[in-house]
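Chains shown are a subset, placed as in the full complex.
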Amino acid sequence: MDKSFIIDEDRKRRLGFDEVIFGASKSVALLTEILNEYTEKKSNVLITKLQADKAEILLGIFTTAFYDKESEVFMLSRVKNSEDTSANIGIISAGSSDIGVANEAHYTLEYMGVKSHVIHDVGVAGLHRLLNQLEFIKTFNILIVVAGFEGALPTVIGGLLPQPIIAVPTSVGYGTAKDGVTALHAMLTSCANGITVVNIDNGYGAAMSAFRMLKLLEKK
Amino acid sequence: MDKSFIIDEDRKRRLGFDEVIFGASKSVALLTEILNEYTEKKSNVLITKLQADKAEILLGIFTTAFYDKESEVFMLSRVKNSEDTSANIGIISAGSSDIGVANEAHYTLEYMGVKSHVIHDVGVAGLHRLLNQLEFIKTFNILIVVAGFEGALPTVIGGLLPQPIIAVPTSVGYGTAKDGVTALHAMLTSCANGITVVNIDNGYGAAMSAFRMLKLLEKK
Amino acid sequence: MDKSFIIDEDRKRRLGFDEVIFGASKSVALLTEILNEYTEKKSNVLITKLQADKAEILLGIFTTAFYDKESEVFMLSRVKNSEDTSANIGIISAGSSDIGVANEAHYTLEYMGVKSHVIHDVGVAGLHRLLNQLEFIKTFNILIVVAGFEGALPTVIGGLLPQPIIAVPTSVGYGTAKDGVTALHAMLTSCANGITVVNIDNGYGAAMSAFRMLKLLEKK
Amino acid sequence: MDKSFIIDEDRKRRLGFDEVIFGASKSVALLTEILNEYTEKKSNVLITKLQADKAEILLGIFTTAFYDKESEVFMLSRVKNSEDTSANIGIISAGSSDIGVANEAHYTLEYMGVKSHVIHDVGVAGLHRLLNQLEFIKTFNILIVVAGFEGALPTVIGGLLPQPIIAVPTSVGYGTAKDGVTALHAMLTSCANGITVVNIDNGYGAAMSAFRMLKLLEKK
């Protein structure tokens, strides 16, 4: 059966986005084929949700590639470390368990050529940790807010600050946390106005949404 | 078929509780029979979750009874208005839509002979409303915290204050609020330590839990 | 029990938003009290999800108020009809059953002083209807995309256009549509990049999210 | 305990179908027993959803058997590679992650003696990829359409083409994709007319449904 796939070359022109590959349900064989094609085209590519065991094999083949275990992000070549406190986009996480998802957003933005800054461990159960950093958080144009368990952080921030807020529920938690469904639903039913939400653990999607907003700003 | 029911007369001795009737799934005929029995015994009784149309009929029969439409609480005789800012128990609600459930807790405590004070509309989407009242809230021994939608209020209070906190999710909301399930799950997965939870809209249960704690305090 | 509520007067300064009231779970008595307070302050106010039977009573009391039955939107005074094809914000709905939610977004923006334009009945089952209007849709800065049933419209638009897209699932449908849950989940798992989502039937939330983006644009 | 099983020999006469074995919940011991019985009868047999570790052991015993790891299909003897662009049945998949399920349909049809052709990676997020192949897709009598995530592909095709469409949701995705439930529900609530659906990941069932239609055509 012929498995050659079609790189969506027109996407760049249409949307201004490079292609991104969802790694979790693809075999190493298929991913190798895809990566070879990008290597030939001398093009970088981002793979998300790539399991560590598969990444290890691919790193053995594509020796200059980059992989971050906690965020499961793989890139043919790392762009640069773009962590920058003067960035337009602030990524805020509730707990240190949410780092993986926050970093998926961070690396995706890096891949799109955009700087961002990650602030973590400011969950609402210790409110002063958030309030202490509020003035700094206020300086970003767009906020990506990442939280698991009861997912209350975007609501509290949304009640305090006027920026666009992209909420990312994470699958951190147990019991009624239900793999992130509680955080997702809490964010969708937030009493704070105008918060939007992406899929559970979808740091990548949050980054792309922020990217769409940035392009709008640039257009102006 | 013989429908006579057994009043649990021993309960008072055993638990120190008077009996309370769940009204929602009982017919007017059955409730009338029950109320007649209590009237004969010259005993007060509390009915919870009594629908307005059934209450109206019962108020026509038991003309000195009390009914509050928003909390669906019915009592053969109102004890007294025990709203009291010096009470041991503070009942805090996130939004004005949560008043019914907050009042169910309040009237239940009144029925048990306990004073409480209701503070409402201090939801986390307007954090300053909560922070402004924090010193006052701190003065209560036990806190009953009522919230619908994303149910974040008990988490924020639980991170700020050391008292026992009984969280009550309400069915206020729509879509993914799912009749209170999201608030329930958010409270159960709260990052704040040691919050306990009762059933959705169960202001009565929260009051009884507070009552168990008060009896413990009295014993000391 | 004292039911006076606290108007969040600081919100305007903090977020630039006027207050909005969730009508579905509030009694007519409570809503009347709230509306009187706003009337006294000579301030407009928006109530969302207000059931028709309650609206009818309120319109009898507040005779200059405005109510739209399909979107269940109530305002003390209508700002003006801001439907405008040159607006910044395009609201696109998949089917004529989605009009109510699309209009909730439209009226909310009107209340915030923002013009928008509604394009409806361009669902993906008749793709040419969408493709015929694509060039026009491309002219808006921000897109609010409303769909029930399988909720595929935001995915298709998201694959064709680069703007920020706020997807609104509606409860239109039956059986496995499950009160909008399928549309919600389809939007959250969209293969198109960077789509964000709000609660089921939450046209109001989508409008507020668009408003946050507009403020960002103005700041520039 | 006697574990001999009954081969449904009458099925062929009754339905025109050979028997197919569901492999996932059977032990290697039981499968070996079954395969020996078919080998003795000099009959081919198809096993679906056979895990790789069990297949490996069986391939050691039945050395001329065929196994495809991605589709988890096992046959005592491969019929022939029937991929054929002039076939009656087109199998269309949305993403390269859906290949396994598409191939389960393909191999099942091959086992039934029917040719089919697989077209993949034409998901709706890159609509032009689908539109480019539409004329070719139009040439097939019956379409099996395979998609995970939001499962929108059958809806879009169903709005463009008049053939019978059998939609197969796949468990590809994460978070609210919920092991294929979102794709399933999206396909069942499709706005496009007359799409029918099979179980999640059930490429086999889709093939058998197509086979029932083909027999109807032959009868004519």
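Residue numbering begins at 1 within each chain, and the chains themselves are lettered A, B, C and D in the order written.
The definition used in the following text is that contacts are C-beta pairs under 8 Å (C-beta built on N, C-alpha and C of every residue); 3 or more make two chains touch, one makes a residue touch a chain.
Everything numeric in this text was worked out from a predicted model, so none of it was measured.
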item	value
Overall number of sequence copies in the complex as this file defines it, 4 displayed	8
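We adopt the following convention: only the chains that are shown with their structure count from here on.
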item	value
Distance-maximising chain from chain C - centres being C-alpha averages	D
Which of C-D and B-C has more C-beta contact pairs	C-D
Distance between the centres, which are taken as Cα means, of chain C and chain A, whole angstrom	27
Whole-Å gap separating chain B and chain C, where each centre is the average of the chain's CA atoms	34
Inter-chain centre distance, chain C versus chain D - centres from mean C-alpha coordinates, in Å	42
Multi-partner residues of chain D (each touching 2 or more other chains)	95, 126, 173, 175-177
Arrangement of touching chains [line / ring / star / complete / other]	other
Every chain pair in contact, whichever chains are involved	A-B, A-C, A-D, B-C, C-D
Residue ranges of chain A in contact with chain D within the complex	1-3, 5-6, 8, 10-11, 22, 24-27, 30, 34, 49, 171, 179-181, 184, 199-202
Contacting residues of chain A [partner chain B, same complex]	94-95, 123-127, 149-152, 155-156, 158-160, 173, 175-178, 181-182, 184-193
Chain C-touching residues of chain A, taken from the complex the two chains share	14-17, 20, 141-142, 159-166, 184, 188-189, 193-200, 202, 205-213, 215-217, 219-220
